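Worksheet: one structure, shown below.
Every protein chain except one is present and positioned as in the full complex.
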Amino acid sequence: MSYFSRRKFLGKTGALLSAMVAAGFITSTAMAADYPTAEVNTTGLAVTDDTVTVGILHSLTGTMAISETGAQEAEKLAIKQINESGGILGRQIKIIQEDGASDWPTFAEKSRKLLRNDKVAAVFGCWTSASRKAVLPIFEQENGILYYPTFYEGLEQSKNVIYTGQEATQQILAGLDWVAEEKGAKTYFLIGSDYIWPRTSMKIARIHIEKVLGGQVVGEEYKPLGDTQFGSIINRIRLRKPDVIFAAVVGGSNVAWFKQLNAAGITSKNQTLLTLSVTEDEVLGIGGENLEGFYSVMKYFQSLDNPNNVEFVKAFKEMHGADSVIGDVTQAAYLGPWLWKAAVEKAGSFDIDKIVEVSRTGEIELDTAPEGYVKLHPNHHLWSKTRIGQWNRDGQATVVFESDLIEPNPFPEGYQ
Amino acid sequence: MGDFSLQELTSILAMQGFVGISLFSVLLLMALGLAIIFGQMGVINMAHGEFMAMGAYTTYLLSVMTQTYFPELMNYYFLIAIVASFIVAGSFGYLTEYVLIRHLYKRPLDTLLATWGLSLIMQQSFRSFFGAREVSPTLPDWLMGSWMPTDSIFIPINGMFVLGLTGFVTLGVFLLMYRSAWGLNVRATTQNRVMSGAVGINTKRVDRLTFALGCGIAGIAGAAFTTIASTGPTSGSLYIVDTFMVVVFGGAASLFGTIASAFTIAQAQSILEFFISSSMAKVLTLLTLIIILMIRPEGLFSSKVRK
Amino acid sequence: MNFVYERFLGGKNGALAIAILAILILVIFPLFLDAFRLNLVGKYLTFAFAAVSLVLLWGYGGILSLGQGVFFGLGGYAMAMFLKLEASDPESTKIQTTPGIPDFMDWNQLYELPWFWIPFESFTFTLLAIILVPSIFAFIIGYSMFKRRVGGVYFAIITQVIAVILTVLIVGQQGYTGGINGITDLKTLNGWDIRTDSAKLALYFINALLLLGVIMLSKFILTSKFGQLLLAMKDKEDRVRFSGYDVSNFKIFVFCVSAVIAAIGGAMFTLQVGFMSPSFVGIVPSIEMVIFAAVGGRMSLIGVVYGTLLVNFGKTGFSETFPELWLFLMGGLFIAVVMFFPNGLAGIWNKYAPKVPFLRPLVNSSTNAETKSAPAKIESESTIEPESTTEGAKS
C-alpha cells in the first residue's frame, strides 16, 4: 500500500519468482516442449521458450491510484499463483508494469508502448471508462487483448477486450428488483457523480423502475466529480421522502456524501439506501460507522463464505498485508489472468485471434473464482451472480441476497 | 410532490439555510489562511490545499494512535488533533517560508509556480507514506448525528462544529491582527515594508510567522474537514480553486472582505444548487464572480484607496 | 529576403538555432526513433506549441496564464468534433437508436445533432474555428481584463478559474461534449486513415513544420517594435502608457496570438493521438505547460521546445521505471528552476556553453536573442494590481 511496503513486496516477489523459476525449470521445459514457441506464437508476441510477458496498466499515481491499487495487487497475486502452479503452456509469466497516472492520454501512450514495443501477450488494466475508451482504439489497431476489471456502463463490446466486471444491467436490475420486493419500495431518489457511468446506470435504473417495477423516480441528481458539498441534495431528499436512495457517487465525493448523510440524521434506521459504488476499498475512506446498515449491490464481497474465497482472501493478505481489503473490482481483476490462462490453454496458443476465437465459444469457465463459478459469454462479458451486502461497522458486508447467474447484456434492448 | 405541510417546508428552508452557512464556514476556514498570506505578501500559496491535507492526516494519525494506546480518550482526542494540526502545518509552513518563499518575494508569479511544485511533492509524500487510498479518522461520538430543535429540523453536529471552529479561528485572527502588538507589526509591514524595517520591525520574522500562521490555519481546516469530507493525498486540491476565488473576490488584505466574500459565494452556490444541477450551479457561480471581478477588479469588498 | 532572414529567423545566430532544431526534429528523430517513440515525440511537440505561446505571453509579456489548456483544448475539441462527425457515419453507427450522430450523444438520449455541431461537418469551417474560436475567446477575456488593468496574480487565478469552468462544463454536458471520456475513437480525416503508421509519420512532419513556422512567426513578433514594447511594459508599464501607447491593446493582442498558437497545438494533438479529453483543459495540464516553458527558459522560443521535450521524456522514462519518484522529481525540478534557473535551460546554456570552446559559436543563438537587447533579466513582474492594492499616497 505505502511506498515502502510496495518496494519491499516487489523485492520479495522478485526473489520468489526467480526461486520458483529455478525450481520449476524442469517441469516447465518439459511442458513448454509440447508447445514450441513457433507454434504458440505466430504473431511475434513476447513469448520465449520459457517465459511469456504480460502488461499491467493501472494508475499508481494521481487521483485514481486510490481505486486502482487493489486491482493491480490482485493481478499480481493471480500471476504469482499461476507461475507457482507451473505457468502457462509451460512458460513463466513476466510482468511489465506501467503507470497510467490517472491520465487518459497516458493510458493510451502506455498501452501503445506495451503492445507495440514490449509486444506483451495480454494486458490487465484500466479502471475508469475514460481510460478504457482512450486505450480501446489502440488495442483494436494493434490487435492486443485487454482484461478490464471494473463494473461499468456497458454499451461496448470490443473483440479486443474481455470485461471481467459486471456491465450495468447485471448489477442494477437485480438490485432494484430486490429492493422493490424486500423493502416494498415505490419511490426512488437517484444520485450520482456527473459522468458517463452513473448517468448510464441511472438511465437504466429509471427505465426499470418506471416501466418494470411500476415505481416512481422522485429525484435524479448529479454532482461534479470531486464536489464535497451535499447539503442541498440531502435537503431535497428530505423534501421528496423517497423509499430508497439509489446512489452512484465516486471518489472523494463519495466520502463526503456518506459522512454528511449520516450527520444530517439520515441513517439506515430511517432510510433505505442502495449504492452501486461502495466496495470494501471505499469503506476505508468513508468509515464503517457512516455506512452501517446501508446496502451495496456488487457481484463480490470479501465476506463471501465459500472455499475459493477463503483461500483467495488468505493468499491476498499474505501477499499484501493483513489489513488489506478486497473489493469487487479487486476480485474481478484477479479473474483476469486466470481467464486468460484458461483461454490460452484452450486455444493452445498465445495468438490474440485464437484467444478471441475460443473466448467467443462461450466455453471459457472458471470453477475456482472467489465469487463462485463464472463463465465467459460470447459477448466477452462474464456470467455472474449479483449480491446485496449490508455494511457493518467493521467495514465488512453481510450478504443478504444472492441472485442466480445473470447473463451479461451490454446493449440492453429497451433500456437505451 | 406537493403533499407536504407548511411546517415541513419551513424546516427544509431552515435546513437549506444552514447548508449555505455550513458551506460558508468551510470556505472561510480555508480562505482565512490564504488571505492572510496573500494580504501580507501578495503571495498565492498553491500548496495551501496540501497544508490542509497535512492537518487532516495529522488528525488521522492521532485518531489511530489514540485508538491503539488510549482508547478511553477517544472522546477528547479530536480537540488535541486540532491543536496538533495547527502546530504541524504551521511548523512546516515556517520551514517552507525559510527554505522557499523568502527567496521569491520580489517575484509573486514565481512563488505561485514554486508552491505548485511544492504541492506536487507534498501530494506524492502523502501517497507514499499513507497510501493512495483514502483514510478516515474515527470520529468521537459527540461529533456524529444531528441536533433536532424541532421534530423535522436536523442540523448536523459536525456542520455546527465546523461553524463554531471557524468563528473561533476568525475571532482569533481578528484579535491577533487588530488587537495585538504583533498584528500591528504585520499590518505596518503590509502598509510599508521599508518604513517598518526602518522603525525596527523585523519584517523577515513577521513574514515567516505570517506564512506559518496561514499554513497553520489551513491545518486546522484540514482537521475540521475530516468530519465532513474525505482525507486522501489529493483532498486538498478539491477546495483550492474555490478558496482562491474567495480571496480574490474579497479583495486583498481585508478580513471583512474575506468573510463577506465567503458568505456571498456560499449563499449563491447553495441557493442555485437547490434549483439547478450542481455542475451548472458551480459554472454559474464562478462565471458571475469573474464577471463581477471584471467590473470591479479590486474585489467586491475593498474600499477605494487613493493611489 | 534579408528582411525575412533578420526578422523571422532572428539573424545569423537565430537562424543557426532554428536550423539545429529543425535538423533534430525533421531529420534526427525520424531517422533514429521507432514509430511509437516518434509518435510520442509528435505528441510532445504539440505541447511545445503551448510552451511557445507562453514565451510570448509570459516570458515577454509578463502575463502568466494558468489557463493555456483552455485554448489547447478549444483547438483540440474543434478538430475532434470534425473527426468525430466523420467517424459517425450512419453505416458504422447503425446499432444506435439514432444512427449518424456521435455515439456518446446516442447514449445521452440526444436524437439529433446539436446546432453547434453542424458547422463542424465542414473541414474549412473547422480549420477556421481552430483559429477564430480561441482568438475570439481570448479577445473577450483579454479585453475585459486588460482594459480594467487586471494583471499579475489576479490574472493567473482568473484564467485558472476559467479553466475550471470549462472543465466542469465539458464534463457536465456530456451529451454535447462527450463528458469526461472526451471525444474518442477518431478514425479518418477526409477519408485518410489517421491511425496508420504512414499517416502518423506524415502528421508528425506536418506538426514539426507547423511548430517551426509558429516559432518563426513568434520570432517576427518579438524582433519587432512590438516585442520591445512587451519587454518595456513588463519593466515599466506606466512609462509605456505615458509614452502614448495603449498598453491594453498590446496585451490583448499577445494574449490572442498565444491562444491561437496553443489551439494549433491542440488540433495537432487530436490528429496525432486520436482523441481529445477534458483532461487537457483543466488546471493541471495548464500548469504543466507553464512548467515546460519555465524549464526550457521562458525567454527563449527555441529553449522551450527543448524544455518540453526534456520534461516529457523525463515523465515517460521515469514513469516506466519509478512511477512514484516522478512527481517528486517534477515538483523538485519546478522549484529548482524557479529558484535557481529562472531562465531555464536557455539560461544554463547561456551561462556555461561559452566555457566550452567548440560550443562558443553557438551561444546567443539558441538563447534569448529574440530582441536585439541584451538578455533580459527576469525582473519583478509588472504586477498591475488593481488600484486599491497600491497603498500610500504621493502628493
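Order of writing sets the labels: A, B and C. Residues in every chain begin at 1.
As a convention for this text, a residue touches a chain if its C-beta (ideal position, glycine included) is under 8 Å from a C-beta of that chain, and two chains touch if they have at least 3 such contacts.
The rule is short, and it goes like this: contacts and distances are computed from a predicted model.
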| item | value |
| --- | --- |
| Hidden subunit of the complex - UniProt protein name among "4Fe-4S dicluster domain-containing protein", "Lipopolysaccharide export system ATP-binding protein LptB", "TAT-variant-translocated molybdopterin oxidoreductase" or "NADH dehydrogenase" | "Lipopolysaccharide export system ATP-binding protein LptB" |
| Identified contact with the non-displayed chain, of C:232, C:273 or C:345 | C:232 |
| Option touching the unshown chain, where C:242, C:322 or C:352 are the choices | C:242 |
| Which of C:250, C:306, C:326 or C:349 contacts the chain that the document leaves out | C:250 |
| Footprint left on chain C by the chain that the document does not show | 220-221, 224-226, 228-229, 231-232, 235-236, 238-247, 249-250, 253, 372-374, 376-377, 379, 393-395 |
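As a convention for this text, only the chains that are shown with their structure count from here on.
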| item | value |
| --- | --- |
| Chain contact graph, described as a line, ring, star, complete graph or other shape | complete |
| Winner on C-beta contact pairs when A-C is weighed against B-C | B-C |
| Whole-Å gap between the CA centroids of chain A and chain C | 37 |
| Inter-centroid spacing, chain C versus chain B (mean Cα positions, whole Å) | 33 |
| Contacts with two or more other chains, residues of chain B listed in rising order | 124, 127-128, 277, 279, 282 |
| Junction residues of chain C - those touching two or more other chains | 168, 171-172, 324, 327 |
| Chain A residues touching chain B - in the complex, by the definition given at the top | 1-4, 60-63, 65-66, 69, 194, 218, 221-224, 226-229, 231-236, 238-241, 252, 254-256, 259-260, 262-265, 281-282, 284-287, 289 |
| Touching residues on chain A, where the partner in the complex is chain C | 3, 60-61, 98-99, 101, 103-106, 108-109, 112-113, 116-117, 128-130, 133-134, 136-137, 141, 153, 155, 194-196, 199-200, 203, 222, 224-225, 411, 416 |
| Partner chain C, residues of chain B touching it in the complex | 38, 42, 44, 100, 103-104, 106-110, 112-114, 116-121, 123-125, 127-128, 190-192, 241, 244-245, 248, 251-253, 277, 279-280, 282-283, 286-287, 289-290, 293-295, 297-299, 302-307 |
